[in-house]
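To start, the structure under review is shown below, and the notes come after it.
And then chain A:
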Amino acid sequence: MARVVLTGGLKNFTGGETELELDAADIRGLFRLLGERYPKLKPHLEEGLAVAIDGQIYQDTLIEPIGPDSEVHVLPQIAGG
Partner candidate 1 sequence: MSQALKNEQDLKWVGTRPLRPDGVDKVTGRAKFGADMYVPGMLVGKVLRSPHPHAVIKSIDTSKAEALPGVRAVVARDDFQDMPSEFVPAGEMLVNYKDIVRNVMARDKALYDGHAVAAVAATSAAIARKALKLIEVDYEVLPHVIDVVEAMAPDAPVLDETLFTAGVDPAPDKPSNVAKVVELGLGDVDKGFKAADVVIEREFDTNPVHQGYIEPHACVASFSEDGQAELWCTTQGHYVVRSHCAKLLGMEVSKLRVTSSEIGGGFGGKTVVYLEPVALALSKKANSPVKMVMNRDEVFRASGPTSGANMMIKVGAKKDGTITAAEATLKYQAGAFQGSPVQPGAMCAFAPYDLENVKVTGYDVVVNRPKVAAYRAPGAPISEYAVECVLDEVAEEIGMDPIDFRLKNAAKEGTHAAYGPKFGPIGLVETLKQAKKSKHYKAKLGPNQGRGMASGFWFNIGGETCATLNINEDGTVTLLTGTPDIGGSRASVCMMAAEELGIDYDKIRPIIADTSSLGYTFLTGGSRTTFSSGMAAVQAAQGAIEELCARAAKIWEIDVDAVEWEDGHAKPAGKNAGDFEPLSLADIARQAGKTGGPIAGHADINAQGAAPSFGTHVVDVEVDKETGRVTIVRYTVLQDAGKAVHPAYVEGQFQGGAVQGIGWALNEEYVYGEDGTLENPGFLDYRIPVASDVPMIDTVIVEVPNPRHPYGVRGIGETPIIPPMAAIANAIQDAIGIRFHELPMSPPKVLKAIEAANGGGE
Partner candidate 2 sequence: MAKHHVTTTINGDPYEFLCEAEETLLDVLRDGLQLTGSKEGCASGDCGACSVMLDGRLVCACLVLGAEVEGREVETIESMADGEQLHPLQQKFLEHAALQCGICTPGFLVAAKALLEKNPDPTETEVRYWLAGNLCRCTGYDKIIRAVMDAAVDMRGS
């Protein structure tokens, strides 16, 4: 099971929960499971969020695989100048 950390203000949509363990094969699966568990979070997934898997930040992609022992952080997207 991957350890998933919901960073920053996301706890406003999860009833205060910030850490959980999930069994997701990739980012799409992660978002599906998070959406099922936290309906208020659902509209914010897929758009505007980035996912870090073992430290590497991924943006705008659903296909990146998540390992069984991965550490996953869900965080706001980053743009730049």
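In this text, a contact is a pair of C-beta atoms (placed from the backbone, for glycine too) under 8 Å apart; a residue touches a chain by one contact, two chains touch by 3 or more; residues count from 1.
A quick word on the picks: all candidates are chains of the complex that A comes from, given by their letters.
Computed from a predicted structure; not experimentally measured.
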Candidate touching chain A in this complex, from 1 or 2: 1
Chain A residues within the candidate 1 interface of the complex: 5, 7-9, 12, 47-48, 52, 54-61, 64, 71, 73, 75-81
